[in-house]
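Here's a structure for you.
The complex appears here minus one protein chain, its other protein chains still in place.
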Amino acid sequence: MGLKTPEEYRESLRDGRVTYIVGERVADVTRHPWFETAIANAMEDYEYEDPEVRAVRTYETESGAAAHRVFQVPRTPEDLEKRVKLTEVTSITTAVSAVLMALYNIKDQVAQVNGQYAENIERVYRHCRDNDLRAAQVITDAKGDRSRRPVEQDDPDLYMRIVERSKDGIVVRGAKLHITAASLVHELTVMPTKAMGAGEEQYSVSFSVPVATPGVKIINRGYARPGRSRMDYPLSARHNAPEGFVIFDDVFVPWERVFLAGEHQLAGVLAHSLGLWERIGGLIGMVRRSRMMVGVAELLAEYNGIAKAGHIQEKIGELIFYAEGLRMALETAVRSYKTTATGMVYPDPMAVNVGKYFGAANFHLMVRHLHDISGGLVVTLPTEADFRNPELTAYLEKYLHTRPEVKVEDRMKLYNLIRDFSADTYGGWELVTTVQAGGGLAAQRIVVLREYDLEAAKELAREEAGIAETRRPARI
Amino acid sequence: MGLKTPEEYRESLRDGRVTYIVGERVADVTRHPWFETAIANAMEDYEYEDPEVRAVRTYETESGAAAHRVFQVPRTPEDLEKRVKLTEVTSITTAVSAVLMALYNIKDQVAQVNGQYAENIERVYRHCRDNDLRAAQVITDAKGDRSRRPVEQDDPDLYMRIVERSKDGIVVRGAKLHITAASLVHELTVMPTKAMGAGEEQYSVSFSVPVATPGVKIINRGYARPGRSRMDYPLSARHNAPEGFVIFDDVFVPWERVFLAGEHQLAGVLAHSLGLWERIGGLIGMVRRSRMMVGVAELLAEYNGIAKAGHIQEKIGELIFYAEGLRMALETAVRSYKTTATGMVYPDPMAVNVGKYFGAANFHLMVRHLHDISGGLVVTLPTEADFRNPELTAYLEKYLHTRPEVKVEDRMKLYNLIRDFSADTYGGWELVTTVQAGGGLAAQRIVVLREYDLEAAKELAREEAGIAETRRPARI
Amino acid sequence: MGLKTPEEYRESLRDGRVTYIVGERVADVTRHPWFETAIANAMEDYEYEDPEVRAVRTYETESGAAAHRVFQVPRTPEDLEKRVKLTEVTSITTAVSAVLMALYNIKDQVAQVNGQYAENIERVYRHCRDNDLRAAQVITDAKGDRSRRPVEQDDPDLYMRIVERSKDGIVVRGAKLHITAASLVHELTVMPTKAMGAGEEQYSVSFSVPVATPGVKIINRGYARPGRSRMDYPLSARHNAPEGFVIFDDVFVPWERVFLAGEHQLAGVLAHSLGLWERIGGLIGMVRRSRMMVGVAELLAEYNGIAKAGHIQEKIGELIFYAEGLRMALETAVRSYKTTATGMVYPDPMAVNVGKYFGAANFHLMVRHLHDISGGLVVTLPTEADFRNPELTAYLEKYLHTRPEVKVEDRMKLYNLIRDFSADTYGGWELVTTVQAGGGLAAQRIVVLREYDLEAAKELAREEAGIAETRRPARI
Partner (left out) sequence: MGLKTPEEYRESLRDGRVTYIVGERVADVTRHPWFETAIANAMEDYEYEDPEVRAVRTYETESGAAAHRVFQVPRTPEDLEKRVKLTEVTSITTAVSAVLMALYNIKDQVAQVNGQYAENIERVYRHCRDNDLRAAQVITDAKGDRSRRPVEQDDPDLYMRIVERSKDGIVVRGAKLHITAASLVHELTVMPTKAMGAGEEQYSVSFSVPVATPGVKIINRGYARPGRSRMDYPLSARHNAPEGFVIFDDVFVPWERVFLAGEHQLAGVLAHSLGLWERIGGLIGMVRRSRMMVGVAELLAEYNGIAKAGHIQEKIGELIFYAEGLRMALETAVRSYKTTATGMVYPDPMAVNVGKYFGAANFHLMVRHLHDISGGLVVTLPTEADFRNPELTAYLEKYLHTRPEVKVEDRMKLYNLIRDFSADTYGGWELVTTVQAGGGLAAQRIVVLREYDLEAAKELAREEAGIAETRRPARI
């Protein structure tokens, strides 16, 4: 019980979990190069020594114990701001653990249908919180033919389902896709992929199991091969969380870890509990990233002596409009917080979704601006290995020189940052996940259509059209 | 002294002012049909009877007297919010009078150069405030050939200039363009059009004169002919403020009304004092207008039975993203307020400019979405006169019917609103002023480039590129 | 029989037709100011005296007689080019008469279902061609609630239908909307609004009747009030074709003028026969208009002395990309012509639809660029009446001066062209019809999805993915 040290965290991953990378069965994730960077990042979130850091990273639970703040359900606007602050500096492995907090918060709704499920949520939540464990958000099903319902698929397992029930628990079968950090956490917290209807009881299933549970197998995919030069890959040599394709091959789940097993009316509630928190995480990332893009563009322009050119300033201006638009959305989301019936404070869904959509819909154009500023050297720059080769160093120092105050090595790093960020494997991952994480552009559109006060807008239209009397006395 | 009644305001315009409309010299603006609507709107801002309205519309000056809130320099965030609230419901004639408040607030800067000017500002400000007068923002010069400086023009009067100085005052000559409501206010408060340099002393001039001052002539242009049907023109039959082309034909200005006469270093200070307030006014208008656009689109879709169609929902979704993006910018502008050295509270210029740019840059596409939803009837719908013709009424009732709950007259009004707003004379005025008011797209870009914390963004880029050490201890 | 003179055309309109404008019953369209401009334009197309003009405007029919080329079914690529050339210089009244040519060309398909209908098409086509008559394209129904089929509407007449059949003919009832030039042609050639299915026989109806047929009533809507100054309204004072809301109040149509009366399988054939020709007409207009926009922007920039500024050149560049994109689409449409089974040569539908979509989807942004270049004077410029007022002329000459080579009157005309074209009543009509004429953006998308060779594209994808063997031997 209690907070773990970084080393305790690392040790805790040596539990016999079945995991693969590039076709190879990984005997011990803590010793495999593909996971080295991600584990190092995850370990940082277990640093609690420094008092200042501890103040940010932990909170006091109702029993007075210290727990990682990721488990804290925000009850006040200040809590919400602290949580946002925390998220800005948290590794992805910890960030995904918000699933437990989101789940904990819908406990009362679940209790109305089945008190045992609610107790199970409470128990698993406390178990993870009090033992400083991490849990992956396990949601997206394989889905097969998207035009057919789960029961209509060629194979009934294309959506995860209960294949057996006994007095001790359930047996589940299926695969879950895009599971970030699955191999680096302790729990796999499984949610239904979407709302289910009558006849889809077997697909209405939610639970949490340790990663090393028999029958669980994870196929990992990373965007960054291990052993990358930090000069050539400034971002992906430092950040690299593998995504898991997680197979549940007739996995037994004891009843005390089941949150849903057949009550289809709850499937949607559980599926949607996560969306908002996923998206605000995405928005926070976009705010930071967009600010970096402005800095990169300006710095490169200065390095190359074009910072004062009109067309460069126009593009940097566009990058600033983008970055500031995102910042305003995030600030509005936090300041215009809402409160649930159970007293949880959460960000304004409208602002989160508008911000996320704005960020995703315009990202590709911003990348174009960045490339338009930077030129072809982004993809043709010699590598660190060339730069370190004594036969070549002097040539590169000579010919990549631009201005006295610019070190060639720094200039190379900056080009490498642009490439790594927007024109390489990691960059491709950014391009795709910017659109897809938290549910594609359409997902945001659905939310804003649902949340927007259309009736008030229609009333304004009626007043302006002269269909309804204007209700403002003397224009006020 | 003191607040005026609506009738007193109207009477006060009968002062012999020299003003023209469509080539005709207007003997009395209060009796000319082209000005009827605008004066009626302006009169509403002089309604102070209702206590609720009075509370919104007035404030208490340091002497304890009541004055119109448009003159109140915001000192607290609450003042700022009240001002924004006021602006939402104020006619344009009053709104432009913010020029006096903006001017008043830079008084101390002016005093450092010439104490007499500062006293003059104070005096004119109090005169207007205490007599409940209105003042137009008189800025844009004729400018001639844009590639030449004022002194290089073919005619030295293409920028307003001082042609004579005496012990009593100055004589000015020039024309000022796009002066909203010039014929309907009491004072013409003249600013330099931009910063001036050495050698441009004669062009560094600012002052305020009554509209009826000898030598002042105003050529008006309106977007709405008088006598329009409110059914055919739901907006422009109710709102119509003429723009003035104001000629200063050797106008004498006594020294006590001069704010600048030669000290070129102040020209920029005065010119820029207004920008922010003009733009936040524009942003407030955009927020309201964009919400109306959402309502119009949704209402029309419902009238026509297409509200559930996927492509319609997609377009309405885009309109909502637009409306909410603007709302977030305005809220951020107010909540992230700044404070000047003299204690004036003002909106965050970054948020105002980002919002204004976002609103202007995307407006045309939003109009396209609106027209894409509404169809050709926007421009081919029969007029109210057709509808009222007994030979035709029944046909229009019959063939414009869509659903039992939709009155044909309402459906016609809604189409007319779309046309009036986006596809008619007034709509054209909206298209142009959305881009141009407060200074074109480039003006916002210049501000955000100046205001953005580029150094912090560069530092972030340096950290991510590995050029600088990351300064976050343990990722916090 | 034979070609008419301009005067004969005008006289032919005095036939007792029932037509309204702004609520007023028009006794004689040839003497009513609202129709003056449009009739003058239509008369020009009846000028056959000049041999050069005659060569362009007429062709020789199979009987050796001269007929207006608008009736010529293109049989060779040269015919097609001549037709495109003709369309560039034809008034709208003549352009819409292409309906008869389009109809004539599907005669054989119609004959397979009912020989009598085909004969009727032949007869009416020859009647119009040989008497130099004009015919409006009468298609769009009132449609009521768009979510319901014709028979499900609250009023069965919301789609035009046959209400009675007798041995002499049929009686039809309904309204047709957006009928360009309806009051200025001789025939109303009515088409079904879309494909119809079983049970919709009463709605499967097509025919042609003279405008003055009893029961036909036209409510006109124009975008330009009569009597406009050509200086203030350079475009709409010269072009102004009213759109008709055409009511068929139990109109009797003799069998010899019926093209369809119940055979629902033909409804779609007739409805679609027009689309391509409407859209190529739209594309031709866009090509010309976009070239004008480039010229306007460049000329204004020169007038104002900003032609060399970087941001202006960028916007003019964008206008050129737009204009040239449209030109290329039109050229491709003509050069990649197709041929029907009956030997009619027609433009490549893919190119036409891609061009039309490109033109409509980007038009609003191009208008924004134009306004961004031109500034607020577009909407605040004094009128011709002001300019002609001797009290004001000198002031306007003085203050609207920019460069010695620019006449102020020309500069005013150019601003007026921009306003008239893009920010006034006519401009609004352009904004709407650019999107809506020929069927909205979605209509083009449907066509390209249908016409595009998706199988070939998929094959290429399969080859590149390594799913299929690449079929190119040695890369050729």
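Per-chain residue numbering starts at 1, and chain names A, B and C are given in the order in which the chains are listed.
Keep this in mind: a contact is a pair of C-beta atoms (placed from the backbone, for glycine too) under 8 Å apart; a residue touches a chain by one contact, two chains touch by 3 or more.
None of the values given here were measured: they were computed from a predicted structure.
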Please pick, from C:27, C:151, C:394 or C:460, the residue that touches the omitted chain in the full complex. C:460
Check each of C:158, C:172, C:224 or C:329 against the chain that is not shown and name the one that touches it. C:329
Residue, one of A:86, A:158 or A:181, that touches the chain absent here: A:158
Of C:65, C:320, C:365 or C:385, which residue touches the hidden chain? C:320
In the complete complex, which positions of chain B touch the hidden chain? 310-311, 314
In the complete complex, the non-displayed chain touches which residues of chain C? 44-45, 47, 50, 52-53, 56-57, 89-91, 230-231, 234-235, 288, 291-292, 294-296, 298-299, 313-314, 316-317, 320-321, 323-325, 328-329, 331-332, 335-336, 350-351, 354-355, 357-358, 410, 413-414, 416-417, 421, 445, 448-449, 452, 454, 456-462, 464-467, 472-476
For chain A, which residues reach the chain that was dropped from this view? 20, 22-25, 140, 142, 144-148, 154-155, 157-158, 174-175, 177-178, 217, 219, 221, 223, 243, 245, 247, 249, 304-306, 308-309, 311, 361, 363-365, 367-368, 371-372, 374-389, 391-392, 395-396, 398-404, 419, 422-425, 427-429, 431-433, 435-437, 440-442
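Following the convention adopted for this analysis, only the chains that are shown with their structure count from here on.
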Centre to centre, by mean C-alpha position, how many angstrom separate chain A and chain C? 52
I'd like the Å distance between the centres of chain B and chain C, where a centre is the mean of that chain's Cα atoms. 39
Check: chain C positions touching at least 2 other chains come out as 311
